[in-house]
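A protein chain is absent from this complex, but the other protein chains hold their places.
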Amino acid sequence: MTETILEEKKIDEKWEPKIIAFLCNWCSYAGADLAGVSRIQYPPNIRIVRVPCSGRVNPYFIIKSLVDGWDGVVVSGCHPGDCHYISGNLVARRRFAILKELLEFFGIEPGRVNFMWASAAEGERFAVLIRKVTKIVKELGPNTKFQKEWC
Amino acid sequence: MDQKILKKDQIGKLYNELVGEYDFYAPINKKGNIAFEKIENPEDIVLDYLNSKIPPKSVLFPQNEVLFEYTLDEKDVEITDRQDLEQKILIFGIRPCDAYSFELFANFFSFHGDWKDDIYLKKKENTTLIGIGCNTPRTTCFCTSVNGNPFKKDNMDVFLTDLGDTYLVEGISDKGKGMVQKLSWLSDASKDDLKKAEELAKIAEESITTKIDVDTVVKNLETCFEHPVWDEISESCIGCGSCAYFCPTCTCFDVIDETDHYNNRGRRIRIWDTCQSCLYTLETSGHNPRDTKIQRCRNRIMHKFSYYPTNYDLLGCVGCGRCVYVCPANNDLRVILDKINKIEEKEDEKVVA
Partner (left out) sequence: MGIETDNKEIISSIRENAKWLLSENQVDVIIGYSEGTVPLSSTPIIIRKEEDVDKLIWNNLCYINLARYLAPLMPQLCDSEGNSLKIGIVAKGCVGRAVNLLAVEKQVNLDNIKMIGFNCNGIVNRSKIDLEIGEKEILDVSISGDDIIVKGHDWEKKFPYDQYINELCKVCQIKSPSATDANCVGECQELESIHDEFSDIAEFESKSADEKWAYIKDALQVCTLCYSCRQACPMCYCNLCFVDQNMPTWFGKTTQFTDIFTFHLIRAQHLAGRCVACGACSSVCPVGIDLNIITRKLEKIAKERFDYTSGLNAETIPPMMDFKMEDEEEFMLEED
């Protein structure tokens, strides 16, 4: 699968996707930290942006990332019920549901924008999910549909 | 002789001869809307049209236009100005009202001679206009009320008249006459052709049904700034700005900067703006002199029929009628001007008749 897309789009085999990750400060960011401290390897493709809560993540951030040329977006927060601000992640969950459905409806590949829950104690889970996301985005190839052209 | 005949099946030949030297713009059908675009295939050219949805100002004053680009390195900013302004442009098949609108643009872009917009003016210098007369004006057209005519040739370089199977080709300006001479394969026009063209011009002028007394409008606008008629006029307006975007004489623009910070470069772009936008007059202090719809609707009419005559001795409207059929709320300009005409002074009171 990877070979066909890369061949089709004539992309260098060494191409690596750039994925932006919005991690909530209290759970997911701490989880990523734990993965690092525990020396659990996960792909270096993600660039992390720390937010106080997944509820802070505005769909604008996600869309702007795609417009700026990021190949993939990950938003990660606390599990429902564990939000530091009680219900921030519940508010976010509805937002993400709608955004994901709309993006898919408009023809953006579903794998480009991903949402997940990862707690502060789940370093291994965080790494596993990031590995999964990187694999998905690598198979989709570079983000050419959405990126703003400079002409 | 300056009058020649171009057969309708020779348009492709005309295109092929001129495309080497000029960027050839002509009307095409874009999903049901006629717009002036650069032609790659002469089969796309549509000349049998009423008038374009998107006005031909989009050729010389595009909806987004890069003013300059810049790149950044450690210490310096390097600015690159536009490099393509010497390119010759040909606008083919433009209507007389739209050709006249370029005259109004010249006023705006060389504001009283103090400051000149090089980008627009250079492009205009390098532009040739080949226009076509309107055999069947729309019922919404009122060019004859604003010093125009469906067969006005003054602002064209070359003028075509649709005679049925052929076009009568007339060189108007020196540039146009030179171009017609260069197209030596065009056949000569006969006396009958010229007679037919004159008849068509007469029929077209007589078929314009909308007549507006613009002189009274200009006069009344001088004194009715605070009149309650504006409440009524702006009632149904939804404040979208379609009237400005589709108007061939509207020139307002916004300037935005776009940056590609991952690649250390950026550019400054100008985009169409509209006085109907609620943010148009928003100042940095937060104050907005025109923060109600009534004021914005009033501004548009005043600009075209009062400020323009005062400042430039010209009307800011060419009578193309696009604002009339494009307005989503059917806020008909003709009805508005009629309401203004009916304002009568009754001693010290101003009442709508």
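The first chain written gets the first letter, and so on, giving A and B; residue counts start at 1 in each chain.
In this text, a residue touches a chain if its C-beta (ideal position, glycine included) is under 8 Å from a C-beta of that chain, and two chains touch if they have at least 3 such contacts.
Bear in mind that the values here come from a model prediction, so they are computed numbers and not experimental data.
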| item | value |
| --- | --- |
| Chains shown that the absent chain touches, full complex | A, B |
| Selected from B:F142, B:Y245 or B:Y308 as touching the chain missing from the view | B:Y245 |
| Option from B:L50, B:L121, B:I203 or B:C252 whose C-beta touches the chain left out | B:L50 |
| Absent-chain interface as seen on chain A, which is shown | 59-60, 63-64, 67, 74, 80-81, 87, 90-91, 93-110, 114-117, 125, 128-129, 132-133, 145-149 |
| Interface with the unshown chain - residue positions in chain B | 30-34, 46, 48-50, 53-54, 63-64, 136, 138-140, 231, 234-236, 238-242, 245-246, 254, 256, 258, 269, 271, 277-279, 292-294, 324-326, 328-332, 334-335 |
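The rule is short, and it goes like this: only the chains that are shown with their structure count from here on.
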| item | value |
| --- | --- |
| Chain centre separation (chain A, chain B; CA means) in Å | 47 |
| Contacting residues of chain A [partner chain B, same complex] | 68-69, 150 |
| Complex contacts: residues of chain B adjacent to chain A | 260, 262-263, 265 |
